[in-house]
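Questions regarding the structure given below will be posed in turn.
Missing here is one protein chain; the remaining ones are kept as they sit in the complex.
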Amino acid sequence: MANSKYEYVKSFEQSDALLPHTWIVIRVDGRGFTRFAQVHGFQKPNDEQALHLMNECATAVLEDIPDICFGYGVSDEYRSAAAAVAMSFVLRKNSTLFQRRASKLVSIVVSLFSATYVMKWGRYFPGTEMQYAPSFDGRAVCYPSDTILRDYLSWRQVDCHVNNQYNTCYWSLVHSGCSPAEAQNVIKGTLADFKNELLHTRFGINYNDLPAIFRKGSLVFKRKDENIVKVENGVPIKRQKTMVVVSHEDLIKDSFWKENPSILGSAN
Amino acid sequence: MANSKYEYVKSFEQSDALLPHTWIVIRVDGRGFTRFAQVHGFQKPNDEQALHLMNECATAVLEDIPDICFGYGVSDEYRSAAAAVAMSFVLRKNSTLFQRRASKLVSIVVSLFSATYVMKWGRYFPGTEMQYAPSFDGRAVCYPSDTILRDYLSWRQVDCHVNNQYNTCYWSLVHSGCSPAEAQNVIKGTLADFKNELLHTRFGINYNDLPAIFRKGSLVFKRKDENIVKVENGVPIKRQKTMVVVSHEDLIKDSFWKENPSILGSAN
Amino acid sequence: MANSKYEYVKSFEQSDALLPHTWIVIRVDGRGFTRFAQVHGFQKPNDEQALHLMNECATAVLEDIPDICFGYGVSDEYRSAAAAVAMSFVLRKNSTLFQRRASKLVSIVVSLFSATYVMKWGRYFPGTEMQYAPSFDGRAVCYPSDTILRDYLSWRQVDCHVNNQYNTCYWSLVHSGCSPAEAQNVIKGTLADFKNELLHTRFGINYNDLPAIFRKGSLVFKRKDENIVKVENGVPIKRQKTMVVVSHEDLIKDSFWKENPSILGSAN
Partner (left out) sequence: MANSKYEYVKSFEQSDALLPHTWIVIRVDGRGFTRFAQVHGFQKPNDEQALHLMNECATAVLEDIPDICFGYGVSDEYRSAAAAVAMSFVLRKNSTLFQRRASKLVSIVVSLFSATYVMKWGRYFPGTEMQYAPSFDGRAVCYPSDTILRDYLSWRQVDCHVNNQYNTCYWSLVHSGCSPAEAQNVIKGTLADFKNELLHTRFGINYNDLPAIFRKGSLVFKRKDENIVKVENGVPIKRQKTMVVVSHEDLIKDSFWKENPSILGSAN
């Protein structure tokens, strides 16, 4: 067959299978989102609609790929040079999906995320036409133990808090008339207490009263719920159903993981 | 700072930089496109609108990422168990984009392709609502010489021809009343001449008269053109402009590459 | 400087750093040792001197590279097509030696092993001149948890037992006059009980009385011992010293690891 003389080109494909029995985190980041946020008029420091859209995309990923058991996302805007979307997806430790090939896993997650972002745009930004296609990049990292995986997620949530506190101060100052440089000067190098105090005294904002979605980011995971599917002769018939849910809790403390043992556990 | 105890998780990221001075081909394939084509009523064996949409996505990739110098795409539907979209993008040999990190390169190309596919859907399928977000997977392969890169592309174009000839026979038979099994039996293991003869005598199809986009696939690349930008005192003022063009030529013979030396050359 | 135009060649070196916080096993195997054993008159099925030489090499590796905490070796001769030396070295989970670069780690262990093999040859084979330089190959594998590491080592020890039982039968038959083919026919596909019975009734060998070094392989590890370094005024002065020891115990059961907690533990 004529093609056989070219068949040898197949041999150039190299394996990128990731180490078995490790947690794989697929990290998706907005590419050039500072401009995208600008062009589409996202609110500063946090655009709640953009966050809900991000979570809708994450939900689509969890619904499509059963081996992905958890997602954690933030509006990763730091000092105005920002990704604005940063989502981490966790693939089960024992998953053998696509033979754990890094490029397959990363590309499919990023593809689903990107396509859903465009498809659902109108639901969250009705009346705002998308000016150009957004894009995201991805990468995969292995974490060999539950402890290290949780440390990774904790690191992300601490980061979310630190960035959000900074940005809330920064944009409050800018919205109140400071120049960007002045705003930066006020908060540069200050501690958390100072920032909370600044928000309170100058802007009447109690940081802890801000929406949890800003302060804690978004946790996306599956939960088994009992639903009443019909009522027969007055008796409700229930069925267990697994649903993807979004919450904005603390994931650093043990309590979240104890209440949801199936996420990292072998159950589910 | 509270985050420092988690900083160590950064050390788990491993390098996936691809070998310098080699051509990188980023291959994008439709994932589960047999179903997607079915649900959205794609024509068999080739849906011309779907091919134009694919080429629009490829054009977006070339416009966005200057270091990608060439794309080649086909409707990769073989024996009805098909990808329906298979696009190869060539990154310049000397590119250092994203430090040649495989996951970065693959994910950004796949992301742009996916987002554009959804965004431009309505232009090619007006009146057909997208039922669900399509997804694509990607991977990157290095080819160390111009010859091997061209052999890879030739392999793809031979494949396009072989698949298209088979599929044209298969769907002509099925559209004329054969069952899928009967159609397969007629053509299984037959040579090119037999298939051409079958198309000619039974269906009045001269294979070589079929649209080149089906037989040759789509080449996407940049071409410098002179454009008249304005006319001053009756003298047309021209300016050179680089544009992404789509063609359906033979890329196996030398002639295409000789006529377009800037694609693989250092020029452009 | 004249060299600067060539400096770019440095960029081709690619990272091969292994995943942090995983156990790295560096496996060393004799290359073409069937012939080496033949030429140098090794005894069949096990040459005790060759095993002692292997253990001396392993000891040299553990003494030279502090981060290697364990070695396990066998005479890996299976059905006469054999490696004759197969040693697994365990690098501490948290080691950052040579930034965990695979080729560095593997090459240094193999180099030390090879050089010591030649250097100490005369001690174990006095009067037998080495006919040609032996060689070994190596590779590194990551195991993400203590359990999996222990499963790897258990796998090796079960293998040692299975091979040794087979080989003892095979060579007893051959030494008693069977042809290799006849010997293979007698034992092919038989169970452990059959082989033990064969050894007992036909050759008067009680398998469990064979030297443990043959049945269990060799464990090489560090142990802290108290030594009397001098006696002052009749009072013995002791000092703790870490020594590399070789034993031939069961490593599948928990007991070995409980008695030697420092091997996999953070101590030592």
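Each chain carries a letter (A, B and C) given by its place in the written order, and its residues are counted from 1.
Keep this in mind: a residue touches a chain if its C-beta (ideal position, glycine included) is under 8 Å from a C-beta of that chain, and two chains touch if they have at least 3 such contacts.
Note that the coordinates shown come from a computational prediction; the quantities given were computed from them, not determined experimentally.
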Can you say which of C:55, C:95 or C:114 touches the chain missing from this structure?
C:114
Among A:11, A:208 or A:233, choose the residue that contacts the chain missing from this document, as touch is defined above.
A:11
Full-complex touch with the removed chain, picking from C:37, C:106 or C:173, is C:106
Over the whole complex, note the residues of subunit C touching the chain we left out.
1-3, 5-9, 12-14, 16, 28, 31, 60, 64, 101-104, 106-108, 110-119, 130, 133-143, 148, 151-152, 154-155, 158-159, 162
Those residues of subunit A that touch the unshown chain are 11-12, 14-15, 17, 19-21
In the complete complex, the non-displayed chain touches which residues of subunit B?
19-22, 142, 144-145, 148
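We adopt the following convention: only the chains that are shown with their structure count from here on.
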Of the chains shown, whose Cα mean is nearest the mean of all protein Cα atoms?
A
Geometric centre distance via CA averages, subunit C-subunit A, whole Å
47
Hey, how far is the Cα centre of subunit B from the one of subunit C, in Å?
52
Multi-partner residues in subunit C (2 or more other chains touched) are 19-21
